[in-house]
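My questions all concern the structure below.
One protein chain omitted, others in place.
Our next item is subunit A:
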Amino acid sequence: MLTIADHQFESRLFTGTGKFATAQTMLDAVGASESQLVTLAVKRLDLNTGSDNILKPLIDSGVKLLPNTAGARNVKEALFAAHLSREMLGTNWIKLEIHPDPKYLMPDPIETLEAARILCEQGYVVLPYVHADPVLCRRLEEVGCAAVMPLGSPIGSNQGLASEPFLKIIIEQAKVPVIVDAGIGAPSQATHAMELGADAVLVNTAIASSRDPVTMGRCFAQAVNTGRQAYIAGLGAVSHQAHNTSPLTGFLND
């Protein structure tokens, strides 16, 4: 079981709602992935109609909604999105995303830390999307974030865990759950993230842009589960060097 704030999840695969061809495909893919936490952009919610075609079935399916502030370029816009989502969706959970750069959507560490600090003070359960920066993750933890969401590689790029050396440090140091977000493009990459000890992964593009999103959702469910089980079981030794002599500890026998 994964615990974030006061909520428990059986599935360690979090999914997104963007880029699907139809709302129904999205719902079917999410169902097949067995994901219990689904993120959606506050900016995409239709304030007039309430985006009922996505929202209602999602809510009915029992998944937990994680509104995100995607599209926010600074603290002010992120706070506005968070406040709006609390009002519209009745949740104090927020995935904090601030990216002033429209090309690669690189998260802004300075604005993110400040927005996280304010939102935590205001009682939000904050899950910030950040670069795989170990120091930043520690500082976000200090201001009260419930989890950290470092990227594997540029968002939507399907490049996998390009940030692996830094993810390892973050996982080693974190006292809150580490959710690898962005860049995971194949189930094998999700498995690898889980084998490294990540607490969960968030996958959107890889499922949504697949030829068969429902099957791909199911594949990711299995992949995440396998990676987690492997992590718990403990990976075996890569190689065994034979040591006939004891050059370093031989003195103990003298």
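Following the convention adopted for this analysis, a residue touches a chain if its C-beta (ideal position, glycine included) is under 8 Å from a C-beta of that chain, and two chains touch if they have at least 3 such contacts; residues count from 1.
To be clear about the criterion, contacts and distances are computed from a predicted model.
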item: Chain not displayed: protein name in its UniProt record ("Thiazole biosynthesis protein ThiH", "Xanthine dehydrogenase family protein subunit M", "FAD-binding oxidoreductase" or "Metal transporter"); value: "Thiazole biosynthesis protein ThiH"
item: Option from A:T3, A:Q24 or A:S246 whose C-beta touches the chain left out; value: A:S246
item: Residue of A:D101, A:E121, A:E172 or A:D212 in touch with the missing chain, whole complex considered; value: A:E172
item: Those residues of subunit A which, in the complete complex, touch the missing chain; value: 138, 172-175, 197, 234-238, 241, 243, 246-249, 251-252
